[in-house]
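A single protein chain has been omitted; all remaining protein chains appear in their positions.
Think of it as A, B and C in the order they're written, each chain with its own count starting at 1.
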Amino acid sequence: MQTDLLCALIPLFPLIGFIINGFGFRRIPKSLAGAIATVAVLASFLTSCFLFGAFLGNANLTSTAGPLKAVLFDWISVGDLDISFSFQIDQLSLLMLLVVTGVGSLIHLYSIGYMKHDEGFGKFMAFLNLFVFFMLLLVMGSNYVIMFIGWEGVGLCSYLLIGFWNTNTNYNNAARKAFVMNRIGDLGFLLGIFWIINLFGTTEYTDVFKQATSLAIGDPEILAITLLLFVGAMGKSAQIPLYTWLPDAMAGPTPVSALIHAATMVTAGIYMVVRSNVLYTLSPLTLEIIGGIAIATALLAASIGLLQNDIKKVLAYSTVSQLGYMFLGLSVTAYTAGMFHVITHAFFKALLFLGAGSVIHAMSDEQDIRNMGGLRKSLPVTFITFLIGTIAISGLPPFAGFFSKDEILAHVFEHNKVLWALGVLGSALTSFYMFRLLFLTFFGEFRGTEEQRHHLHESPATMTAPLVFLAILSAAGGVLNLPGGGWLSDFMAPLFEGSRQVNPEAFAESTIDHSTEYILMAVSAGVALISGIIAYVMYVSRGAVPAPETTERSMPEQVVYNKYYVDEFYEAIIVRPIRGLGDALYSFGEFIIDGVVNGVAWLVRAGSNQLRLLQNGSIGFYVFAMVLSIVAIIALRFFVRF
Amino acid sequence: MSEFLNQFKQLTATGYLFWVLAILALLSAVWVVTARNPIHSVLALIATFFCLSGHYILLNAQFLAAVNIIVYAGAIMVLFLFTIMFLNLRREDEESKTNLTKMAAVVVGGLLMVMLITIFRAKSAQVPTFNPVSFDSRTGLVENLGSILYSDYILPFELASVLFLVAMVGAVMLGKREAGDRHF
Amino acid sequence: MQPTQNVLIPEVIQQIPLTYYIIISTALFVIGIIGVLTRRNAIIIFMSIELMLNAVNLLLIAFSSYRSDSSGQVFVFFIMAVAAAEVSVGLAIIVMIYRNTRSIDVGLLNKLKW
């Protein structure tokens, strides 16, 4: 079995695709370019599947499913530190591989239809391939350095793709914002890696974790390392305070949003934490901090999502919120649950984005849901798949999102009841804004222009086929890990051997009995259902449409005429406070956090402006500065005691 | 202080010559930097070189004393003088530096001097002293220097010619008048 | 002071501590630095730099004589050679500038900044 070769092939295919399309995008015809790119990723997917099968077979044979390492070549050695270019194939990387290449190929296929009218089609496909390449490096690498390379690489591709329609300044600003925020995160990540080198003398996962198991829980150095790494994750996975780039990143083409900003890249932070689970288990304080940030992010983003009218913005905030859930799961050492949610989220969020893309495509680039409505007749496939996605994300049984979210919430319940309650609240919000989106888009009367109505059409097969695939996955993804010891948790168990060793309590068998578990499930499903119904009442029965931004938001006069007591109650008790809160939080995100980031940038620029004045062109001053420095150095060395 | 004076009184004629030369060198050095007229500066610098050559002779470095006069005072300073005359720089049109910058310069320079001197006079400075037993008074003679220069230091000596080539080519290249350049 | 025993040792070396030479050189050196700092005429700045080099020469010769080690004097020889080369290039640059601007005031040369 040439595992090494197979491992090398997986990232190689997209790279080849990138090289062909990247250098020849002027000469290669569009259809061919799309085919090349898609086939490249599909080949990776098939190879991954093959590898997966081999791994499973192997694991069954030997029953010790240790990680396979494929060392391609020795890379560098710095002093005692040897870094090899090697891939690690284990349960975690295989899962990520399948998700990245699987969802990736579907999105590539979709892009052929979606982007075919774009001038830079070849370039776009090349960038997508490059992205997949880096993403594969990220998840396959067997040490932190390779992960960092992938990490930086996906950031770069994300930057290039957000700014793909670079004629618009806003898009460039969004791209730059994404880049800056990611850089801040990367700095933390880089420092964390160097700290790991300092502490363990290696960056190889297996060695680091082996050494880490001998450390005590709560080791301060581990605390620092995990926090620094988490800063990286905050940037990449859009957690407070570094989340504002993700909604802005929706400026990029929709397939990009689906692939990078929903299904794969943003989950890199979760992947990293799961990968480093031993370190995180060793540092309960970090986990507490992550938990706090995660729930805050989940609620904040969900409440902002209630008010958005841009179809992609809603999905973007929803992504931020779901990422919060994943981290919430990780924070209570429910690593499997977190990964499970990553997988299901990849299915349904990619589905939703692609569905949204299909809608936008049909609506001639209209993104405002206030100008949509009643699309279910014109876009039947999109509607049904979008519906499935919505049900899945809302956490209604028996679709995928229900199981994964429920598992997270069950673990959280065990850990902390307040967090659980907040989580359920977030789940209610999720359900509400998703159904609101669904209803406003597909139900009611068409509110667009005549021209748009005339133009409405279902998308071509290259676009609907991925939708159908993803819809099936979203619907059935839950079977991966049914409650009470599903396949996934068995499969992933070996990954957490080290963590179990250092902190057995965190991995003790669930103490809650089945009846409680069922009640929890019922509660979360029920809450989601109720939110969905409220949304139905609000937006379908009553036909409310969010007011254009020019008029006042709350319109009590209209409501007075309304017969539904529920509505008034809802308006007074829930909608207004939440709207107020959402507005406040939105401005918090937009102004405070962006303000801080922009402020830092401004400070650097201002500092630069001041500092360059030192360079005043006068030799006299230059020499004077030199002599002064000499005086200072001599004074420092001979006359100052320190 | 009195110890210093006592020492001072015991000096021989050479000792007094040292002081005279030292003071003259410093004074003419100050003149170099303060003179308004560039030509005075050049002359003062030449005076400094002569004082320093005197020091070299006192220190038994006769060869370098001669070279100093020939190369520095003879060649380099003439080159300076030539340039000054050539550019006709006798006029007093410079010196617009404010007194503030001058003050700052003098203060910083003075500070540097005070600090360095304090360091060099400190007990722990461990300034080397001469060793009467192994002292070789022929150190600075031509014969001695020549044999070292052409044995141990042959490589830098030869490569210094590269430096001169660069300087020569460069000076010609930069100084040459191109067609269309001004005459002087 | 002990009476002179070895007539071959120069009287200066016997009577004057090396520290004095170091101090004189330092003083000369700093005067040169101050000259560079206070003047605006490129040629005078350049002469102040020559002053600094001469301070170094004095220092090296003093060390060399007190230590009876010739390599210091060889170094001085090199410094003089290098100084000559530097002067020729430096003056060529100054002449070139004068030709273009009719001035050698370094204070006027600040087109390149920021």
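By our rule, a residue touches a chain if its C-beta (ideal position, glycine included) is under 8 Å from a C-beta of that chain, and two chains touch if they have at least 3 such contacts.
By our rule, contacts and distances are computed from a predicted model.
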Look at the options "Sarcosine oxidase subunit delta", "Malonate decarboxylase acyl carrier protein", "NADH-quinone oxidoreductase subunit N" or "Leucine-binding protein domain-containing protein" and return the one that UniProt uses as the protein name of the missing chain.
"NADH-quinone oxidoreductase subunit N"
Quick one: which shown chains sit in contact with the chain that's not drawn?
A, B, C
Out of A:Leu191, A:Ile384, A:Val468 or A:Val523, which residue would touch the omitted chain in the full complex?
A:Leu191
Going by the touch rule given at the top, which residues of subunit B touch the chain that is not shown?
116, 119-120, 122, 124-128, 151-156, 159-160, 162-163, 165-167, 169-171, 173-174, 178
Given the full complex, what residues of subunit A touch the hidden partner chain?
73-79, 81, 145, 148-149, 152-153, 156, 163, 166-167, 172, 179, 183-184, 186-187, 190-191, 194-195, 197-198, 601, 604-605, 607-609, 611-612, 614-615, 617, 619, 621-623, 625-626, 628-630, 633-634, 636-638
Over the whole complex, note the residues of subunit C touching the chain we left out.
18, 22, 25, 29, 32-33, 36, 42, 45-46, 49, 52-53, 55-56, 59-60, 63-64, 67, 69, 71-72, 74-75, 78-79, 82, 85-86, 89-90, 93-94, 96-97, 100-101, 106, 109-114
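Throughout what follows, only the chains that are shown with their structure count from here on.
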Quick one: report the Å distance separating subunit B from subunit C, using the average Cα coordinate of each chain.
4
What is the distance in Å between the mean C-alpha positions of subunit A and subunit B?
70
Would you give the residues of subunit A that are in contact with at least 2 other chains, written as numbers and ranges?
620, 624, 627
Quick one: which residues in subunit B touch 2 or more of the other chains?
97, 101, 105, 108-109, 112, 116
Per the contact definition, I'd like the list of subunit A residues that touch subunit C in the complex.
612-613, 615-620, 623-624, 627
In the complex, the residues of subunit C that touch subunit A are 33, 36-37, 40, 45, 106-107, 109-114
If we count contacts the way the header does, which residues on subunit C are in touch with subunit B in the complex?
1, 5-6, 8-20, 22-24, 26-28, 30-35, 37-41, 43-44, 46-48, 50-51, 54, 57-58, 61-71, 73-74, 76-78, 80-89, 91-96, 98-99, 104-105, 107
